[in-house]
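Note that this complex is displayed minus one protein chain, with the remaining chains in position.
Up next is subunit A:
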Amino acid sequence: MTPDLPQGAIGVETLHMTMRFGAFTALDDVSIRIAPGSFHALLGENGAGKSTLVKCMMGFYHATAGEMLVAGREARVPDPRAAHALGLGMVYQHFTLVPSLTAAENLVISRPDAPRVIDWRAERAALAAFMDRMPFRVPLDQPVRALAAGEKQKLEILKQLYLGRRFLILDEPTSVLTPDEADEVLGHVRALCEAGQITVLMITHKFREVTAFADEVSVLRRGRLVGGGRVADLSHSDMAAMMMGDAAIAEPAPRTGRAGAPVLALRAARARDRSGLKDIAIDALQVRAGEIVGIAGISGNGQMELMEILTGQRPLEAGEIEVKGAPYTASRAEARLRAVRYLPEEPLHNACAPRMSVAENIGFRSFDLNGSGTRFWLSGREMRARAADLVAAFKVKAASLDAPIAALSGGNVQRAVLARELTGDVDVLVISNPCFGLDVSAVSEIRARIMAARNAGAGVLLMSEDLDEILELSDRVLVMSEGRIVHETTAAASDPATLGQHMGGHA
(Lines give C-alpha, C1' and ligand atoms only; values in the text may rest on other atoms or scores of the structure.)
Protein backbone atom coordinates (compact mmCIF):
# COMPACT_ATOMS: atom_id res chain seq x y z
CA MET A 1 0.00 0.00 0.00
CA THR A 2 1.42 3.32 -0.97
CA PRO A 3 -0.51 5.89 1.07
CA ASP A 4 1.11 8.89 -0.62
CA LEU A 5 -0.79 8.35 -3.91
CA PRO A 6 -2.93 11.33 -4.85
CA GLN A 7 -6.53 10.60 -3.98
CA GLY A 8 -9.95 11.71 -5.10
CA ALA A 9 -12.01 11.51 -8.24
CA ILE A 10 -10.64 12.87 -11.50
CA GLY A 11 -12.47 13.85 -14.67
CA VAL A 12 -11.69 12.43 -18.09
CA GLU A 13 -12.57 13.84 -21.48
CA THR A 14 -12.16 12.38 -24.94
CA LEU A 15 -11.80 14.79 -27.83
CA HIS A 16 -12.65 13.70 -31.38
CA MET A 17 -11.55 10.14 -30.63
CA THR A 18 -11.45 8.12 -33.87
CA MET A 19 -10.35 4.55 -34.39
CA ARG A 20 -10.07 2.83 -37.75
CA PHE A 21 -9.29 -0.83 -38.41
CA GLY A 22 -8.35 -0.90 -42.07
CA ALA A 23 -11.37 0.38 -43.96
CA PHE A 24 -13.66 -0.08 -40.99
CA THR A 25 -14.30 2.86 -38.68
CA ALA A 26 -15.04 1.51 -35.23
CA LEU A 27 -15.06 4.89 -33.51
CA ASP A 28 -15.90 8.09 -35.30
CA ASP A 29 -15.09 11.48 -33.76
CA VAL A 30 -16.35 10.72 -30.26
CA SER A 31 -16.09 13.50 -27.67
CA ILE A 32 -17.38 12.68 -24.21
CA ARG A 33 -16.80 14.64 -21.01
CA ILE A 34 -17.00 12.75 -17.73
CA ALA A 35 -17.04 15.13 -14.78
CA PRO A 36 -15.02 14.30 -11.65
CA GLY A 37 -17.09 12.33 -9.15
CA SER A 38 -19.84 11.52 -11.62
CA PHE A 39 -21.32 8.13 -12.49
CA HIS A 40 -21.46 8.05 -16.27
CA ALA A 41 -23.16 5.29 -18.26
CA LEU A 42 -22.10 4.27 -21.76
CA LEU A 43 -24.93 2.68 -23.71
CA GLY A 44 -24.91 1.04 -27.11
CA GLU A 45 -25.60 -2.11 -29.04
CA ASN A 46 -22.95 -4.74 -29.57
CA GLY A 47 -20.47 -3.40 -32.07
CA ALA A 48 -21.45 0.21 -31.38
CA GLY A 49 -17.90 1.04 -30.34
CA LYS A 50 -18.18 1.02 -26.54
CA SER A 51 -15.38 -1.46 -26.02
CA THR A 52 -13.23 0.25 -28.63
CA LEU A 53 -13.65 3.57 -26.85
CA VAL A 54 -12.64 2.28 -23.44
CA LYS A 55 -9.79 0.25 -24.92
CA CYS A 56 -8.46 3.47 -26.47
CA MET A 57 -8.79 5.21 -23.11
CA MET A 58 -6.97 2.38 -21.31
CA GLY A 59 -4.15 2.20 -23.86
CA PHE A 60 -5.02 -1.24 -25.26
CA TYR A 61 -5.61 0.46 -28.62
CA HIS A 62 -3.97 3.55 -30.06
CA ALA A 63 -6.62 5.86 -31.42
CA THR A 64 -6.20 6.81 -35.07
CA ALA A 65 -7.03 10.41 -34.21
CA GLY A 66 -8.22 12.42 -31.27
CA GLU A 67 -6.93 12.96 -27.79
CA MET A 68 -7.80 12.49 -24.17
CA LEU A 69 -7.72 14.88 -21.23
CA VAL A 70 -7.19 13.46 -17.76
CA ALA A 71 -7.89 15.87 -14.91
CA GLY A 72 -7.94 18.68 -17.46
CA ARG A 73 -4.51 17.95 -18.87
CA GLU A 74 -3.70 16.29 -22.16
CA ALA A 75 -2.67 12.70 -21.52
CA ARG A 76 -0.84 10.23 -23.68
CA VAL A 77 -1.64 6.58 -23.01
CA PRO A 78 0.65 4.34 -25.04
CA ASP A 79 -0.18 1.26 -22.95
CA PRO A 80 -2.35 0.17 -20.00
CA ARG A 81 0.51 0.81 -17.59
CA ALA A 82 0.49 4.47 -18.55
CA ALA A 83 -3.27 4.57 -17.97
CA HIS A 84 -2.79 3.03 -14.53
CA ALA A 85 -0.14 5.62 -13.69
CA LEU A 86 -2.70 8.33 -14.49
CA GLY A 87 -5.16 6.72 -12.06
CA LEU A 88 -7.33 5.01 -14.69
CA GLY A 89 -8.51 1.48 -13.98
CA MET A 90 -10.90 -1.04 -15.44
CA VAL A 91 -13.14 -3.76 -14.02
CA TYR A 92 -13.96 -6.44 -16.56
CA GLN A 93 -17.11 -8.42 -17.18
CA HIS A 94 -15.41 -11.57 -15.97
CA PHE A 95 -13.33 -11.88 -12.86
CA THR A 96 -9.58 -11.39 -12.97
CA LEU A 97 -8.91 -12.71 -9.47
CA VAL A 98 -6.87 -15.83 -8.74
CA PRO A 99 -9.47 -18.26 -7.33
CA SER A 100 -7.08 -20.26 -5.16
CA LEU A 101 -5.63 -17.21 -3.38
CA THR A 102 -7.29 -15.26 -0.60
CA ALA A 103 -8.67 -11.77 -1.13
CA ALA A 104 -5.71 -10.33 0.78
CA GLU A 105 -3.23 -12.23 -1.38
CA ASN A 106 -5.05 -11.16 -4.53
CA LEU A 107 -4.84 -7.53 -3.49
CA VAL A 108 -1.15 -7.60 -2.60
CA ILE A 109 0.01 -9.46 -5.72
CA SER A 110 -1.97 -7.12 -7.96
CA ARG A 111 0.31 -4.24 -6.98
CA PRO A 112 2.91 -3.51 -9.63
CA ASP A 113 5.41 -2.74 -6.84
CA ALA A 114 4.74 -5.88 -4.84
CA PRO A 115 8.07 -6.80 -3.23
CA ARG A 116 9.89 -10.05 -3.96
CA VAL A 117 9.56 -11.03 -0.32
CA ILE A 118 6.26 -10.02 1.19
CA ASP A 119 6.07 -8.95 4.83
CA TRP A 120 2.60 -10.30 5.46
CA ARG A 121 2.26 -8.81 8.95
CA ALA A 122 2.83 -5.30 7.61
CA GLU A 123 0.67 -5.91 4.56
CA ARG A 124 -2.17 -7.20 6.71
CA ALA A 125 -2.03 -4.11 8.89
CA ALA A 126 -1.99 -1.86 5.83
CA LEU A 127 -4.93 -3.77 4.33
CA ALA A 128 -6.92 -3.46 7.57
CA ALA A 129 -6.29 0.28 7.58
CA PHE A 130 -7.32 0.45 3.93
CA MET A 131 -10.51 -1.53 4.56
CA ASP A 132 -11.43 0.82 7.41
CA ARG A 133 -11.62 3.66 4.94
CA MET A 134 -13.89 1.72 2.54
CA PRO A 135 -17.66 1.86 2.65
CA PHE A 136 -17.97 -1.89 2.12
CA ARG A 137 -15.79 -4.88 2.78
CA VAL A 138 -15.18 -8.46 1.80
CA PRO A 139 -13.72 -11.32 3.87
CA LEU A 140 -9.96 -11.07 3.34
CA ASP A 141 -8.80 -14.49 4.50
CA GLN A 142 -10.95 -16.86 2.46
CA PRO A 143 -9.88 -18.18 -0.91
CA VAL A 144 -11.60 -16.12 -3.58
CA ARG A 145 -13.08 -19.36 -4.94
CA ALA A 146 -15.35 -19.49 -1.89
CA LEU A 147 -16.76 -15.98 -2.42
CA ALA A 148 -20.13 -15.38 -4.04
CA ALA A 149 -20.17 -13.59 -7.40
CA GLY A 150 -21.28 -10.31 -5.83
CA GLU A 151 -18.45 -10.48 -3.29
CA LYS A 152 -15.95 -11.13 -6.05
CA GLN A 153 -17.15 -8.13 -7.99
CA LYS A 154 -16.89 -5.99 -4.86
CA LEU A 155 -13.36 -7.28 -4.41
CA GLU A 156 -12.54 -6.33 -8.02
CA ILE A 157 -13.68 -2.79 -7.25
CA LEU A 158 -11.81 -2.70 -3.93
CA LYS A 159 -8.73 -3.85 -5.80
CA GLN A 160 -8.96 -0.85 -8.10
CA LEU A 161 -9.27 1.50 -5.12
CA TYR A 162 -6.39 -0.27 -3.37
CA LEU A 163 -4.28 0.33 -6.46
CA GLY A 164 -5.04 4.04 -6.20
CA ARG A 165 -7.29 4.30 -9.24
CA ARG A 166 -9.39 7.44 -9.36
CA PHE A 167 -11.28 6.84 -12.58
CA LEU A 168 -12.93 3.46 -13.00
CA ILE A 169 -14.26 1.90 -16.17
CA LEU A 170 -16.76 -0.87 -15.43
CA ASP A 171 -17.44 -3.20 -18.38
CA GLU A 172 -20.90 -4.71 -17.83
CA PRO A 173 -20.04 -5.33 -14.19
CA THR A 174 -23.38 -6.91 -13.28
CA SER A 175 -23.71 -9.48 -16.05
CA VAL A 176 -22.72 -12.31 -13.72
CA LEU A 177 -24.66 -11.05 -10.68
CA THR A 178 -28.20 -11.55 -9.41
CA PRO A 179 -30.39 -8.43 -9.50
CA ASP A 180 -29.98 -8.01 -5.74
CA GLU A 181 -26.21 -8.39 -5.90
CA ALA A 182 -26.08 -5.97 -8.81
CA ASP A 183 -28.03 -3.37 -6.88
CA GLU A 184 -25.79 -3.76 -3.87
CA VAL A 185 -22.54 -3.49 -5.82
CA LEU A 186 -23.69 -0.53 -7.89
CA GLY A 187 -25.04 1.15 -4.76
CA HIS A 188 -21.58 1.00 -3.23
CA VAL A 189 -20.00 2.32 -6.42
CA ARG A 190 -22.50 5.16 -6.46
CA ALA A 191 -21.65 6.00 -2.83
CA LEU A 192 -17.95 6.14 -3.70
CA CYS A 193 -18.75 8.58 -6.50
CA GLU A 194 -20.84 10.73 -4.20
CA ALA A 195 -18.02 10.73 -1.65
CA GLY A 196 -15.76 12.13 -4.38
CA GLN A 197 -13.37 9.17 -4.27
CA ILE A 198 -13.82 7.95 -7.83
CA THR A 199 -15.34 8.79 -11.16
CA VAL A 200 -17.09 5.92 -12.96
CA LEU A 201 -17.72 5.14 -16.60
CA MET A 202 -19.93 2.05 -16.85
CA ILE A 203 -20.63 0.10 -20.02
CA THR A 204 -24.06 -1.48 -19.76
CA HIS A 205 -27.04 -2.83 -21.66
CA LYS A 206 -29.46 -2.42 -18.81
CA PHE A 207 -31.55 0.75 -18.83
CA ARG A 208 -32.72 0.06 -15.31
CA GLU A 209 -29.18 0.33 -13.97
CA VAL A 210 -28.65 3.57 -15.86
CA THR A 211 -31.76 5.14 -14.37
CA ALA A 212 -31.13 3.85 -10.88
CA PHE A 213 -27.44 4.70 -10.52
CA ALA A 214 -25.99 6.95 -13.23
CA ASP A 215 -25.89 10.74 -13.35
CA GLU A 216 -25.22 11.04 -17.02
CA VAL A 217 -25.36 8.83 -20.07
CA SER A 218 -23.71 8.76 -23.49
CA VAL A 219 -25.08 6.63 -26.28
CA LEU A 220 -22.98 5.21 -29.12
CA ARG A 221 -24.29 3.81 -32.37
CA ARG A 222 -22.09 2.51 -35.16
CA GLY A 223 -19.08 4.22 -33.67
CA ARG A 224 -20.69 7.64 -33.35
CA LEU A 225 -21.86 9.50 -30.30
CA VAL A 226 -25.57 9.86 -31.06
CA GLY A 227 -26.94 11.27 -27.85
CA GLY A 228 -26.77 11.50 -24.12
CA GLY A 229 -27.27 13.88 -21.30
CA ARG A 230 -28.50 13.90 -17.74
CA VAL A 231 -30.21 10.66 -16.85
CA ALA A 232 -32.94 12.54 -15.02
CA ASP A 233 -34.03 14.12 -18.30
CA LEU A 234 -34.29 10.87 -20.25
CA SER A 235 -36.81 8.06 -20.27
CA HIS A 236 -36.04 4.44 -21.16
CA SER A 237 -37.72 4.88 -24.51
CA ASP A 238 -35.57 7.96 -25.24
CA MET A 239 -32.45 5.91 -24.59
CA ALA A 240 -33.72 2.97 -26.61
CA ALA A 241 -34.52 5.30 -29.51
CA MET A 242 -30.98 6.72 -29.44
CA MET A 243 -29.42 3.28 -29.29
CA MET A 244 -31.50 1.85 -32.09
CA GLY A 245 -31.67 4.87 -34.36
CA ASP A 246 -34.06 4.30 -37.20
CA ALA A 247 -33.45 0.55 -37.29
CA ALA A 248 -36.73 -1.27 -37.42
CA ILE A 249 -37.24 -3.44 -34.36
CA ALA A 250 -39.25 -6.56 -34.96
CA GLU A 251 -42.35 -6.59 -32.80
CA PRO A 252 -42.31 -9.45 -30.31
CA ALA A 253 -43.89 -12.23 -32.31
CA PRO A 254 -47.43 -13.07 -31.23
CA ARG A 255 -48.06 -16.22 -29.29
CA THR A 256 -50.55 -18.57 -30.91
CA GLY A 257 -51.85 -22.02 -30.12
CA ARG A 258 -51.98 -23.88 -26.87
CA ALA A 259 -49.61 -26.32 -25.25
CA GLY A 260 -50.19 -29.92 -26.31
CA ALA A 261 -48.87 -33.29 -25.21
CA PRO A 262 -45.55 -33.60 -23.37
CA VAL A 263 -42.64 -34.01 -25.82
CA LEU A 264 -39.58 -33.83 -23.57
CA ALA A 265 -39.30 -35.16 -20.04
CA LEU A 266 -36.47 -35.64 -17.58
CA ARG A 267 -37.15 -37.89 -14.61
CA ALA A 268 -35.06 -38.34 -11.47
CA ALA A 269 -31.97 -37.39 -13.45
CA ARG A 270 -28.64 -37.39 -11.63
CA ALA A 271 -25.25 -36.46 -13.05
CA ARG A 272 -21.93 -35.01 -11.93
CA ASP A 273 -21.29 -31.35 -12.57
CA ARG A 274 -18.24 -30.00 -14.39
CA SER A 275 -16.12 -29.81 -11.27
CA GLY A 276 -17.02 -33.42 -10.48
CA LEU A 277 -17.58 -32.35 -6.89
CA LYS A 278 -21.26 -31.47 -6.94
CA ASP A 279 -24.19 -33.16 -8.55
CA ILE A 280 -26.97 -32.17 -10.85
CA ALA A 281 -30.34 -33.43 -9.63
CA ILE A 282 -33.44 -32.81 -11.67
CA ASP A 283 -36.44 -34.68 -10.32
CA ALA A 284 -38.97 -33.75 -12.94
CA LEU A 285 -38.81 -31.50 -15.96
CA GLN A 286 -41.41 -31.57 -18.67
CA VAL A 287 -41.85 -29.60 -21.86
CA ARG A 288 -45.06 -29.87 -23.86
CA ALA A 289 -45.56 -29.29 -27.54
CA GLY A 290 -46.23 -25.66 -28.38
CA GLU A 291 -44.79 -24.12 -25.23
CA ILE A 292 -41.57 -22.44 -24.26
CA VAL A 293 -40.22 -23.42 -20.87
CA GLY A 294 -37.62 -20.95 -19.70
CA ILE A 295 -34.91 -21.91 -17.23
CA ALA A 296 -33.59 -18.86 -15.44
CA GLY A 297 -30.48 -18.95 -13.34
CA ILE A 298 -27.08 -17.46 -12.79
CA SER A 299 -24.41 -19.05 -14.93
CA GLY A 300 -22.64 -21.95 -13.32
CA ASN A 301 -25.69 -23.37 -11.56
CA GLY A 302 -25.97 -26.45 -13.72
CA GLN A 303 -27.45 -25.07 -16.94
CA MET A 304 -24.39 -26.02 -18.96
CA GLU A 305 -24.49 -29.53 -17.52
CA LEU A 306 -28.22 -29.82 -18.26
CA MET A 307 -27.51 -28.89 -21.87
CA GLU A 308 -24.77 -31.53 -21.99
CA ILE A 309 -27.12 -34.15 -20.53
CA LEU A 310 -29.76 -33.38 -23.14
CA THR A 311 -27.22 -33.45 -26.00
CA GLY A 312 -25.74 -36.75 -24.82
CA GLN A 313 -22.37 -35.24 -23.89
CA ARG A 314 -22.73 -35.94 -20.17
CA PRO A 315 -23.79 -39.40 -19.00
CA LEU A 316 -26.66 -39.73 -16.55
CA GLU A 317 -25.84 -41.62 -13.39
CA ALA A 318 -29.52 -42.25 -12.75
CA GLY A 319 -32.86 -41.31 -14.20
CA GLU A 320 -33.98 -41.02 -17.78
CA ILE A 321 -34.73 -38.72 -20.66
CA GLU A 322 -37.88 -39.28 -22.67
CA VAL A 323 -38.82 -37.71 -25.96
CA LYS A 324 -42.39 -38.18 -27.08
CA GLY A 325 -42.81 -41.04 -24.66
CA ALA A 326 -39.77 -43.06 -25.73
CA PRO A 327 -36.38 -43.29 -24.03
CA TYR A 328 -33.84 -40.96 -25.61
CA THR A 329 -30.04 -41.11 -25.69
CA ALA A 330 -29.37 -38.23 -28.11
CA SER A 331 -27.91 -40.37 -30.89
CA ARG A 332 -28.01 -38.90 -34.37
CA ALA A 333 -30.66 -41.39 -35.47
CA GLU A 334 -32.90 -40.68 -32.48
CA ALA A 335 -32.53 -36.93 -32.77
CA ARG A 336 -33.44 -37.18 -36.44
CA LEU A 337 -36.38 -39.55 -35.94
CA ARG A 338 -37.91 -37.53 -33.12
CA ALA A 339 -37.01 -34.14 -34.63
CA VAL A 340 -34.94 -32.90 -31.70
CA ARG A 341 -32.76 -29.86 -32.41
CA TYR A 342 -30.22 -27.98 -30.35
CA LEU A 343 -29.00 -24.41 -30.24
CA PRO A 344 -26.09 -24.40 -27.78
CA GLU A 345 -24.74 -21.14 -26.42
CA GLU A 346 -21.79 -19.51 -28.18
CA PRO A 347 -22.62 -21.26 -31.46
CA LEU A 348 -19.17 -20.76 -32.96
CA HIS A 349 -17.60 -22.73 -30.11
CA ASN A 350 -20.30 -25.29 -29.48
CA ALA A 351 -22.19 -25.83 -32.73
CA CYS A 352 -19.71 -25.08 -35.52
CA ALA A 353 -16.30 -26.17 -36.71
CA PRO A 354 -14.76 -22.68 -36.94
CA ARG A 355 -12.31 -23.43 -39.76
CA MET A 356 -14.76 -25.31 -41.95
CA SER A 357 -16.69 -23.30 -44.51
CA VAL A 358 -20.11 -21.72 -44.13
CA ALA A 359 -21.57 -24.26 -46.55
CA GLU A 360 -20.05 -27.20 -44.69
CA ASN A 361 -21.23 -25.93 -41.32
CA ILE A 362 -24.74 -25.51 -42.63
CA GLY A 363 -24.49 -29.07 -43.94
CA PHE A 364 -23.74 -30.66 -40.54
CA ARG A 365 -27.32 -31.85 -40.05
CA SER A 366 -28.06 -33.15 -43.51
CA PHE A 367 -24.76 -34.19 -45.13
CA ASP A 368 -25.49 -37.89 -44.63
CA LEU A 369 -29.10 -37.68 -45.84
CA ASN A 370 -30.22 -38.61 -49.31
CA GLY A 371 -33.91 -38.02 -49.55
CA SER A 372 -35.25 -40.13 -46.71
CA GLY A 373 -32.33 -42.57 -46.72
CA THR A 374 -28.70 -42.10 -45.84
CA ARG A 375 -25.73 -41.76 -48.13
CA PHE A 376 -22.10 -42.85 -48.13
CA TRP A 377 -20.63 -40.60 -50.82
CA LEU A 378 -20.71 -36.92 -50.02
CA SER A 379 -22.36 -34.55 -52.45
CA GLY A 380 -20.56 -31.25 -52.34
CA ARG A 381 -22.84 -29.79 -54.96
CA GLU A 382 -26.03 -30.56 -53.05
CA MET A 383 -24.48 -29.27 -49.84
CA ARG A 384 -23.58 -25.96 -51.50
CA ALA A 385 -26.96 -25.57 -53.16
CA ARG A 386 -28.77 -26.23 -49.90
CA ALA A 387 -26.49 -23.83 -48.03
CA ALA A 388 -27.08 -21.13 -50.66
CA ASP A 389 -30.86 -21.49 -50.22
CA LEU A 390 -30.69 -21.35 -46.43
CA VAL A 391 -28.25 -18.42 -46.38
CA ALA A 392 -30.73 -16.48 -48.48
CA ALA A 393 -33.77 -17.56 -46.46
CA PHE A 394 -32.21 -16.69 -43.11
CA LYS A 395 -30.43 -13.56 -44.39
CA VAL A 396 -26.97 -14.73 -43.31
CA LYS A 397 -24.45 -12.11 -44.35
CA ALA A 398 -21.46 -14.05 -45.60
CA ALA A 399 -18.76 -12.95 -48.02
CA SER A 400 -18.78 -16.41 -49.56
CA LEU A 401 -20.09 -19.88 -48.84
CA ASP A 402 -16.46 -21.00 -48.95
CA ALA A 403 -15.33 -18.59 -46.25
CA PRO A 404 -14.53 -20.18 -42.90
CA ILE A 405 -17.52 -19.69 -40.63
CA ALA A 406 -15.25 -18.09 -38.03
CA ALA A 407 -14.98 -15.09 -40.38
CA LEU A 408 -18.66 -14.26 -39.86
CA SER A 409 -19.92 -11.92 -37.15
CA GLY A 410 -21.59 -13.43 -34.10
CA GLY A 411 -25.08 -12.61 -35.32
CA ASN A 412 -24.46 -14.22 -38.68
CA VAL A 413 -22.95 -17.36 -37.15
CA GLN A 414 -26.13 -17.69 -35.06
CA ARG A 415 -28.27 -17.09 -38.16
CA ALA A 416 -26.39 -19.82 -40.00
CA VAL A 417 -26.89 -22.24 -37.10
CA LEU A 418 -30.58 -21.33 -36.89
CA ALA A 419 -30.87 -21.94 -40.62
CA ARG A 420 -29.41 -25.40 -40.10
CA GLU A 421 -31.44 -26.34 -37.02
CA LEU A 422 -34.82 -24.73 -37.67
CA THR A 423 -35.32 -26.06 -41.19
CA GLY A 424 -37.72 -28.97 -41.49
CA ASP A 425 -39.94 -30.39 -38.77
CA VAL A 426 -38.89 -29.44 -35.25
CA ASP A 427 -40.68 -31.13 -32.37
CA VAL A 428 -38.22 -30.46 -29.56
CA LEU A 429 -35.89 -27.49 -29.45
CA VAL A 430 -33.30 -27.11 -26.70
CA ILE A 431 -31.70 -23.68 -26.54
CA SER A 432 -29.04 -22.09 -24.38
CA ASN A 433 -28.36 -18.34 -24.31
CA PRO A 434 -29.28 -17.83 -27.97
CA CYS A 435 -28.70 -14.07 -28.04
CA PHE A 436 -25.60 -13.77 -25.87
CA GLY A 437 -23.37 -11.05 -27.31
CA LEU A 438 -25.58 -10.22 -30.28
CA ASP A 439 -26.83 -6.81 -31.31
CA VAL A 440 -30.39 -5.71 -30.77
CA SER A 441 -31.68 -6.26 -34.29
CA ALA A 442 -30.23 -9.80 -34.45
CA VAL A 443 -31.71 -10.48 -31.02
CA SER A 444 -35.26 -9.61 -32.00
CA GLU A 445 -35.00 -11.60 -35.21
CA ILE A 446 -33.68 -14.69 -33.44
CA ARG A 447 -36.30 -14.49 -30.71
CA ALA A 448 -38.98 -14.20 -33.38
CA ARG A 449 -37.73 -17.41 -34.98
CA ILE A 450 -37.82 -19.21 -31.63
CA MET A 451 -41.38 -18.02 -31.08
CA ALA A 452 -42.31 -19.13 -34.58
CA ALA A 453 -40.99 -22.62 -33.83
CA ARG A 454 -43.13 -22.69 -30.71
CA ASN A 455 -46.19 -21.50 -32.59
CA ALA A 456 -45.57 -24.25 -35.14
CA GLY A 457 -45.86 -26.80 -32.36
CA ALA A 458 -42.31 -27.35 -31.10
CA GLY A 459 -41.70 -27.85 -27.41
CA VAL A 460 -38.94 -25.40 -26.53
CA LEU A 461 -36.61 -25.58 -23.53
CA LEU A 462 -34.85 -22.24 -23.21
CA MET A 463 -31.95 -21.77 -20.80
CA SER A 464 -30.85 -18.20 -20.48
CA GLU A 465 -28.93 -15.99 -18.11
CA ASP A 466 -30.87 -13.03 -19.45
CA LEU A 467 -33.99 -12.76 -17.33
CA ASP A 468 -35.61 -10.34 -19.76
CA GLU A 469 -35.25 -12.93 -22.50
CA ILE A 470 -36.82 -15.63 -20.31
CA LEU A 471 -39.71 -13.37 -19.43
CA GLU A 472 -40.26 -12.24 -23.01
CA LEU A 473 -40.34 -15.71 -24.52
CA SER A 474 -41.46 -18.22 -21.93
CA ASP A 475 -44.87 -19.66 -21.21
CA ARG A 476 -43.58 -21.24 -18.02
CA VAL A 477 -40.51 -20.18 -16.03
CA LEU A 478 -38.32 -22.46 -13.93
CA VAL A 479 -35.40 -21.31 -11.83
CA MET A 480 -32.24 -23.41 -11.59
CA SER A 481 -29.87 -23.03 -8.67
CA GLU A 482 -27.12 -25.32 -7.42
CA GLY A 483 -27.97 -27.93 -10.02
CA ARG A 484 -31.61 -28.16 -9.04
CA ILE A 485 -34.92 -26.76 -10.23
CA VAL A 486 -35.89 -24.64 -7.24
CA HIS A 487 -38.90 -22.69 -8.44
CA GLU A 488 -41.62 -22.84 -11.03
CA THR A 489 -44.14 -20.23 -12.10
CA THR A 490 -46.03 -19.13 -15.17
CA ALA A 491 -44.58 -16.24 -17.13
CA ALA A 492 -47.68 -14.17 -16.41
CA ALA A 493 -47.38 -14.63 -12.65
CA SER A 494 -43.60 -14.24 -12.42
CA ASP A 495 -41.93 -11.22 -10.93
CA PRO A 496 -38.24 -10.47 -11.35
CA ALA A 497 -37.58 -9.84 -7.67
CA THR A 498 -38.91 -13.23 -6.60
CA LEU A 499 -37.09 -14.97 -9.44
CA GLY A 500 -33.89 -13.17 -8.49
CA GLN A 501 -34.17 -14.40 -4.92
CA HIS A 502 -34.60 -17.98 -6.09
CA MET A 503 -31.71 -17.58 -8.54
CA GLY A 504 -29.47 -16.45 -5.73
CA GLY A 505 -30.66 -19.34 -3.58
CA HIS A 506 -32.11 -16.95 -0.98
CA ALA A 507 -35.67 -18.17 -0.98
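Following the convention adopted for this analysis, a contact is a pair of C-beta atoms (placed from the backbone, for glycine too) under 8 Å apart; a residue touches a chain by one contact, two chains touch by 3 or more; residues count from 1.
Note that contacts and distances are computed from a predicted model.
**Student:** Assuming one chain is omitted from the figure, identify its UniProt name from "Xanthine dehydrogenase", "ABC transporter permease", "Quinoprotein relay system zinc metallohydrolase 2" or "Tryptophan synthase beta chain".
**Tutor:** "ABC transporter permease"
**Student:** Which of A:Ala26, A:Val108, A:Leu306 or A:Ile485 sits in contact with the chain that's absent?
**Tutor:** With A:Ala26, A:Val108, A:Leu306 or A:Ile485 as choices, the missing chain is touched by A:Ala26.
**Student:** Which of these touches the unseen chain: A:Asn412, A:Asn433, A:Ser464 or A:Ser494?
**Tutor:** Once the missing chain is taken into account, the touching residue is A:Asn412.
**Student:** Touching the missing chain, which residues of subunit A?
**Tutor:** Touching the missing chain: residues 21-24, 26, 47, 311-313, 330-336, 342, 344, 349-356, 360, 363-365, 367-368, 374-378, 397-400, 402-404, 406-409, 411-412.
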